[in-house]
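For this depiction, one protein chain was excluded, whereas all remaining protein chains were kept in their positions.
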């Protein structure tokens, strides 16, 4: 059942609540994709899958397939958006490397992150052992007051500091401009416009010829419209074209998508 | 010499309840940043007020002036440790900070923004620097280089800050009009402000 994905309860540093609310906030640009720990979402989903279903009548494998399909599409789109935000230039940098070099670079970064995770674990354990150590924060109740004195300063230092703040950041290469993903709002408007003209349209046909990133964003826009109750979605079979129609009754439960 | 802790370190007495309570009170007082009342001590130690008073009596003897470098003082609001009078000179030297030669980059940038663009609020300083300004502003206020100067005009507006006469003295300025000119940044306050905000926005994007 597809709602297994959208109702997925998340407890992340930057967000707490169901997965579909997270998506909505990102679509409305009220939440930075860069702030979201995607690995934690994957862990939550896998834990959800491994929980036995309370209803025995429905076959579990079928439920898993539906949920997995939707989840993979959404998480891949999220990952792509986040990666482009975090590393606007590096995508290009890595693409220029030979596969061996790129693998070496990625391995170096993964190993570095792994070491830092270990260090964090050490810090956590250390902190646990230090919980019995209480010390005073701040001055003693009856301590004499400290006075800080500052030597004479050159006012030119102030001018220099402000000039430093007025230096524009290093020029960003223009190559990533081509990689920028279009705003979701653009597709929201586009689909709404199409639906004002026609009662039903074919999603795959509408996004044909767009880049993969654009198609992913278009699909997120489609989900947003459906969530808002503006459209109904239908798909005859897995990998069949998705038909989008103006609200009314919605029967769609299949979420497998070819285009994203 | 007087050994303030002799009583509790003597084997025969270690572990008697009143001494254990006295040790707990020592611990509470050395951590506290304000005087602690008998009620607070009693609640924290989980013991009754009368026994806390007894233990405090023991401690007042042990930490009496002339017996230890630590003196237990009764002040309004309760009990607190202070330094012995014989150590007053040493404590004075400890709290007398050496004259600082310069300011940190964070302090200098913040001070420059307040001097050239003040009165200015912390959110605005943070926008220009691209970094939260709270602790830096607080430390400049504590040092007397920056002071509050009313609030932004909107209801519930943020507190604004200006530089102080001490700032002018330290920087050798009779008035703020003597600040070095920044013609290369647009010269006038509004122009400089817009320029800095534009750069900050570019940096954040």
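Chains: A and B, in written order; residue numbering restarts at 1 for each.
Just so we're on the same page, a residue touches a chain if its C-beta (ideal position, glycine included) is under 8 Å from a C-beta of that chain, and two chains touch if they have at least 3 such contacts.
These figures come from a predicted structure and were not determined experimentally.
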Given A:10, A:36, A:77 or A:242, the correct residue touching the omitted chain is A:36
Residues from chain A at the interface with the omitted partner, ascending:
13-14, 32, 34-37, 86-87, 99-100, 102-104, 106-120, 122-124, 126-127, 129-140, 142-144, 164, 167-170
If the missing chain were put back, which residues of chain B would it touch?
1-5, 8-9, 22-28, 30-32, 36, 40, 43-46, 68-70, 81-84, 86-87, 89-91, 93-94, 104-106, 129-132, 134-136, 199, 203
